[in-house]
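All protein chains of the complex are present and in place, except for one that has been dropped.
Per-chain numbering from 1; labels A and B assigned in written order.
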Amino acid sequence: MTAGDTRACGRPVRTEAYLDLFQMLTGIVLVAFMWAHMVLVASINLDLGGGRVMNAIARFFEATYMAQIGGPLIGFIMLVHFVVAARKMPFRAREQKAIWRHSVNFSHTDTWLWIIQAATAFIILIMGSIHMWTVLTSLPITAAKSAGRIQGGWWFGFYLLLLPVIELHVGIGIYRIGVKWGYITRANRAQLHGFDNRLTFIMIGIGLVTLLTFLALVKA
Amino acid sequence: MGRTLKFNIFRFNPEDPASVARMDPFYLEETEAMTLFIALNLIRENQDPTLMFDFMCRAGICGSCAMLINGRPDLACHTKTKDLPGDITLLPLPIFKLIGDLCVDTGTWFRAMNERVGSWVHTSKTFDPQEEEERMDNALAEQIYELERCIECGCCVAACGKANMVPENFMGATAFNRIVRFMIDPRDERKNDEYFEVVGNEDGIFGCLGLLGCEDTCPKNIPLQDQLGMLRRKMGFSQVKHLFRALLPAKRIAK
Partner (left out) sequence: MDTFYTDLVCVGAGLAGERVAIAAAVAGFESICLSVVPPRRSHSSAAQGGMQASLGNCCMGQGDCPDLHFADTVKGSDWGCDQEVARLFAQTAPVAVREMAFWGIPWNRVVAGKGVYYKAGKAFEKIESAERAGAITARDFGGTAKWRTCYTSDGTGHTLLYTMDNEVVRLGVKVHDRVEAVSLIHDGGSCMGVVARCLKTGKLRVYLGKATLIATGGYGKLYRESTNAVINWGDGAAIALNTGLIPIGNPEAVQFHPTGIVPTNILVTEGCRGDGGTLKDVDEERFMNIYEPAKQELASRDVVSRWMTHHMRMGKGVPSAYGPHLWLDIRHLGAQHIKTKLREVDEICREFLDRDPITQLIPVRPAQHYSMGGVRTDKDGAAYGLRGLYAAGEAACWDLHGFNRLGGNSLAETVVAGRIVGEKIVEFLKGHESDFKTSVVRQAVSREQKRIEALIGSGGNENVYELRAAMGDVLMDQVGIFRNHADLRDAVEKLQVIYDRCRKMGLRSSCVHGANPELSAALRLPGMVRLALCIAQGALTRTESRGAHAREDYPERNDRDWLKRTLAFWKNEDDVLPVLEYEKPSKVWEMPPGERGYGATKIICTLDPEICGLKPETN
């Protein structure tokens, strides 16, 4: 590289800028979806497992075709997000070794957060797909059907794993978007990160309660 | 006080064909106000004269003495032994080329960095010795100075997971900070698109994963996080208008 190279010459390649923006946008959409999804599923708790509220909401989404169209659309966005975000993941053995050695020696919170995000991503890819396939191929959604799955035991274990995994990925994801794009600054980082952590715990809490409600209260 | 410190120091001399990479133990009685600068010199002068390390200002202002101190990059000269456990592991900074033991070649790396980012005021004007200086608001001067305080120690690069993964190419927080330093300087005539040429890519700001190792280790406490965020926003959003231009027919925009 010589001194002259720094002046613009010809058309710059903007791909990376667009991809990065895209990664952020899909990330935000997915986070919004996940939190909304959690609230919707948790509606089962509102009438103490009666299922009327949840069923009503589910009917609304299906009647307006939001589930039929939105579902696959979310699936698609997830795929796109995966493809875009996977650029950042270390696939070469040398890179994996380097980041692992660095993270272990350095013991630094935000570096670990990213490792967690990258690791959870793979679990989500597989488990999220299975879950969506299952739910979307057996529409309509009803409280009874969901409870049936969960009370079967196998799905209970499945969700018990997927729940923290996705909430961690999402919680860390939104924090890191804030950092990368400069909305979380040196001045407010500690505060906002604390807030974000609390939100993640609350989401996991709600999810656990919901799972228990399905398991114990709802009649299959 | 009264501790005996154990130093585990990385040893390797690439110039010596017989040398193998290893960790050597050294023991030293701790004294009052001991810094790693004092300790390493004592070891060299009294125990092993071949031990290689770099110090210059010994005051935390020149950036010579960065190394991994129990895994964290920091300046050895301003690190006091009393703040460390009795077992101290010292490794050279990763990413930079090893010269020997704790010495790495930051000089070559930073020269390349400075060339790459065009670390100077780009201007079409020429200096006129008769002319008075251009006026500048003092607050802006202080803002520039804040970013100019980087001492090119390399800690932020060594602390960056991304740089550890792709050591050859990633520019590192110090480079991003340098670019913002010129962006906010009205004397530099470069436009966003010109900066984009330099950092608008995967080796540049879009390769940054936001790991904040840089922010959390910079010994000069430079607000790197804020510069990185600002740079990504500027570089990312400034390109959106190009996207719209490309997507929409030109005439519609003209209206």
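Just so we're on the same page, contacts are C-beta pairs under 8 Å (C-beta built on N, C-alpha and C of every residue); 3 or more make two chains touch, one makes a residue touch a chain.
Keep in mind the model is a prediction, meaning the values are calculated, not measured.
Residue in contact with the omitted chain (choice from B:Leu5, B:Ile61, B:Val166 or B:Met183): B:Ile61. Within the whole complex, the absent chain has one touching residue among B:Asn8, B:Ser119, B:Asn192 or B:Ser238, and that is B:Ser119. Residues of subunit B that touch the chain left out of view are 13-17, 19, 32-33, 35, 44-45, 48-52, 54-64, 78, 99-100, 105-108, 110-111, 114-115, 119-121, 125, 127, 129, 131-138, 140-142, 144-145, 148-149, 151-152, 185, 187-188.
Just so we're on the same page, only the chains that are shown with their structure count from here on.
Note: centroid distance subunit A to subunit B, computed from Cα atoms, is 33 Å.
Here subunit A touches subunit B in the complex through residues 1-3, 5-9, 12-14, 16-21, 87-88, 90, 95, 98-99, 101-103, 105-108, 110-111, 114, 176, 179-186, 189, going by the rule given at the top.
Subunit B makes touch with subunit A in their complex at residues 68, 71-72, 94, 112, 115-118, 122, 159, 161, 164-167, 191, 193-194, 196-198, 200-202, 206, 208-213, 215-216, 223, 225-226, 228-230, 232-233, 235-237, 239-240, 242-243.
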